[in-house]
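So that we are looking at the same thing, I have put the structure below in structure tokens.
Only a single protein chain was left out; the remaining protein chains are all shown in position.
Let's look at subunit A:
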Amino acid sequence: MKEMTGSNEYKLNQGPEDGISAAKFSPSTAQFLLVSSWDCTVRLYDVGGNTMRMKYQHTAPVLDCAFYDPTHCWSGGLDSQLKTHDLNTDQDTIVGAHDAPIRCVEYCPEVNVMVTGSWDKSVRLWDPRTPCNAGTFTQPDKVYTLSVAGDRLIVGTAGRRVLVWDLRNMGYVQQRRESSLKYQTRCIRAFPNKQGYVLSSIEGRVAVEYLDPSQEVQKKKYAFKCHRLKEDGIEHVYPVNAISFHSIHNTFATGGSDGFVNIWDPFNKKRLCQFHRYPTSIASLAFSNDGTMLAIASSYMYEKGDISHPEDAIFIRQVTDAETKPKST
């Protein structure tokens, strides 16, 4: 039974009981969606059937999760423990731990390594086959977000710093940058074409940046304002919490605490579309691998403190080329 919230959109049943921290589609199919939550669980949903297939527990809220392959997922959170879960046998294994809560978990297929970032100011690599720790790399500050672009790792930390590492040679930092935005970094996601990344800040702004340090390429970088609402002559500026790339078109969706989702064309610097307003802040966004679906986690993130707020929910939206493809003009 699908609860439709529009002709091309419905809400997932059996959603998490507390805030949603991350939603990720399976690398092989748009059928499975992995969701981590502040209710200490990681859940696997059958999107087509709109049912929850599986769920496992951490001892504390889970801040991020990622697929290693279609049958294994990894997750970490406030208990500082990194877990891997076999989705066939429903078994979890504790792989290791950080000294402080784990904020990000990502998989790098090019180098076949799992990457975790933590508030203990470090990034750790994990060999997913054994599985075991494959190195700890100190960062200048608490890790808030990270993303993988081919064999490169882009780390966003507190203090608005951005570091680019080469996952094949972690002996040194390839590039140390400062965010081109003035306020705290909320999210970084790499272009599927591996040439750059998009960075969003807590004050309604998004920057498009390139990895190539040559002056010509760096000239192309830009930033723009978004997720701002004008009310009574005052502009309300919202945090931009989530970014997800369309793997085929290299366009991306942003989600803000204003409850809106926008899709942007970074090449023509145009907004392709804006969906309706969701009940509360957009905490996470995920395009399916084939680019036909967008998972939208609408979940209050305590931006304004401990106040009453709408229910946490995940919406699955079918997206069309008209919404996601750059207009060729």
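The working rule: a residue touches a chain if its C-beta (ideal position, glycine included) is under 8 Å from a C-beta of that chain, and two chains touch if they have at least 3 such contacts; residues count from 1.
Going forward, contacts and distances are computed from a predicted model.
You can't see one chain of this complex, but its UniProt record names it "BUB1 mitotic checkpoint serine/threonine kinase B", from the set "Transcription factor Tfb2-domain-containing protein", "BolA protein", "Monothiol glutaredoxin-5, mitochondrial" or "BUB1 mitotic checkpoint serine/threonine kinase B". Residue-wise, the contact with the chain that is not shown comes from A:D141, picked out of A:D92, A:D127 or A:D141. For the chain left out of this panel, the touching residue among A:D90, A:E235, A:D290 or A:E311 is A:E235.
Residue A:A100 is the one among A:A100, A:A134 or A:I248 that touches the chain missing from this view. In the full complex, subunit A contacts the hidden chain through residues 19, 21, 38, 60-61, 63, 78, 99-101, 103, 119-121, 138, 141-142, 144, 158-159, 169, 171-172, 174-178, 184, 186, 202-203, 213-215, 218, 233-239, 257-258, 301-306.
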